[in-house]
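Every protein chain except one is present and positioned as in the full complex.
The block that comes next holds chain A.
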């Protein structure tokens, strides 16, 4: 095991922990340059972690890694070499932007690497041509097939002509033909650019056979290194898969034996048909997912379904389980037509889906119990059945664990146990073994074989693995919604004359592609004959990437963010109509007016005078008279029901006693349920009472008398009618301009964290400033559009005129929107999930603005912490400006002093978010 060439990456003593899990355990490794090096091993052994460390996307914890001749832990070196590295993360199209078109995606990466338009266009054209994506130039990345997504991701990675290409499981979930094409493409690239080193990880051992150098990994450690031949020789096995199992530590291999499939003893006579599908078709809108599929599966048969992601396998299986009603065609289960509403047939079917889809919040036992109960197993039987399942599927020690704490292989067994707990006759397994290590996979197969052969359960299974497919009694090859061929594996190979099932499948796929519509066929051919033009001439240019501030990069981020925002229906709708809708709500909702109060009178006097008192009240715009009250009981009832807000009682002999000059009391009951409203009613009634008294005094006095000592002349300024709406509506603008733009910008960074495209920040030359400001710009623009819309609404819908300097208000709004979006960015930088970002932004934008910014009570009326928040919160200043220009006819001269706090706050937000953003994953 000598290391052939100089190392492109050398790893020494690297460990990595995520919380309690040790992902990498003291790894030391030299990766030879100028070759295709494969990291092999199942999911979760540390391949991805190692790759993200050596590209600098993740922060090193312990150990050292030298990549391309320098320490990757060193910021300056990272900056210098990042244009020479391309990193394609795991997951189909993980670093792509799914709403952007093929061209827009590649173009975005080109811009990030500072390429000028002509150069970019030329490179993109070449790359799309050579990968066969040219005909899909304008198709959104989200609508590409898995294989095409991976090709697109490769184009994006290759746009800047890297020296080190790192591909993390690029072919997982891709059909064999696309896989073959993908590797051919990489091989061509490498032959053209001899200086390029390629590092690939994969879980498919058969694929790894053709790599130049292999590193086998398990549980965060390196098991072995060398060429495929060396590994096989070392373990004395004939396949890499077997070699890998040999390399595993003893305790993992314990009890492993090669899977043996006993022959099926077909009963004499006519075989019972478990599934019969006739012309099954599934259309989603104009897209045909499954096209006229017919199948017959006998009882006790293991039937395999092969095909790429998105070829219609899962959809077909869902139709067979009754999950999806077919658009056309029929399916029969044990002779009965499959009907989604027929509960009896469902009890005969067990289903296990691709991803682990049991309740992670329930323990293993609770999961089993729940399913047993939902399938209506007799209560007395459940305990026994549970124990039986636990024993058969080797779950005895895990019964009280939570599923997430179990290793993947065990979780798959749990899924299987759950699927068969009700003793189904038919078991439908949708890619049950993807991501599981070879040993666990074989163990899983033993269980399946046992079920099929001994319990005569019909097994319908889909897989990517060819060696698994070979174990099936019969298989169907599926592509683009059609079944290409269906027979026993041996007969299929024989018919095509190929040595392996993989080659057979590829042959069928090629044939199918030729029959497809023109562009697709062209794409395939174009790919096959692709002559990758040497990209060397422009190379030196790419290497000289300006690491300082670049407007081009900043605008490319802005452009992409804006496109994404506009293409997401929910976010786009909220960004444009959210504020308007909420403005209507708040405009009408936050009303301080107290009007149309219902009152009634209990008039025990029934004289002209007492009538006059009641009439006086009813004549006011604030009160609406209701039928009179007859007695106390009724008064109580009508107050309790909320019908009356005010009840008056005029005592008997009111007029007479008054005439005599005796003191009389009028009783008033106010509904105190809403204190503010009650307070207002109190004010009205007292004022009205005074007026009435004056009136009466004036009328009845023989000589003019002085009824008061002095008078107070009240001037309600800025809003002479003291109406709530004109006063409140302008103050809603600061609330909404804070809430919506902050909320949407808060989603921007954290969204990329959740979707994975944040990686592009880590591995491209874009700086934190360019990234954040670039992202913020579209939201600022959106905020300003919202501002103008809101102002228009205030003026034309609510009829509140703007009296002051609008230009000044616009300037203040701009600063305020920068603050609001900056605040959103800040939240986005330190939160981990979108839902947390929404929650935090709401909490810190809505509450301060509505409570502490002077919307209802002025800041000076607040106390303690509320006062402090009100004083430092920029919303308070913008609130003053808004009210000032709208209602008080003010402008720059009077209000300019409030601009400074706004400007400072926005600078602070932007500065803080840049400081807190990390350019590496932790």
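As a working rule, a contact is a pair of C-beta atoms (placed from the backbone, for glycine too) under 8 Å apart; a residue touches a chain by one contact, two chains touch by 3 or more; residues count from 1.
As a working rule, contacts and distances are computed from a predicted model.
You can't see one chain of this complex, but its UniProt record names it "ABC transmembrane type-2 domain-containing protein", from the set "Arsenosugar biosynthesis-associated peroxidase-like protein", "ABC transmembrane type-2 domain-containing protein", "3-(3-hydroxy-phenyl)propionate hydroxylase" or "Serine/threonine-protein kinase RsbT".
Residue-wise, the contact with the chain that is not shown comes from A:697, picked out of A:615, A:697, A:872 or A:916.
The hidden chain makes contact, of the residues A:10, A:61, A:611 or A:834, with A:834.
Per the touch definition above, the residue from A:360, A:387 or A:652 contacting the chain not shown is A:360. In the complete complex, the residue from A:18, A:75, A:549 or A:637 that touches the missing chain is A:637. The missing chain, though absent from the display, is touched by one residue of A:683, A:799 or A:911; that residue is A:683.
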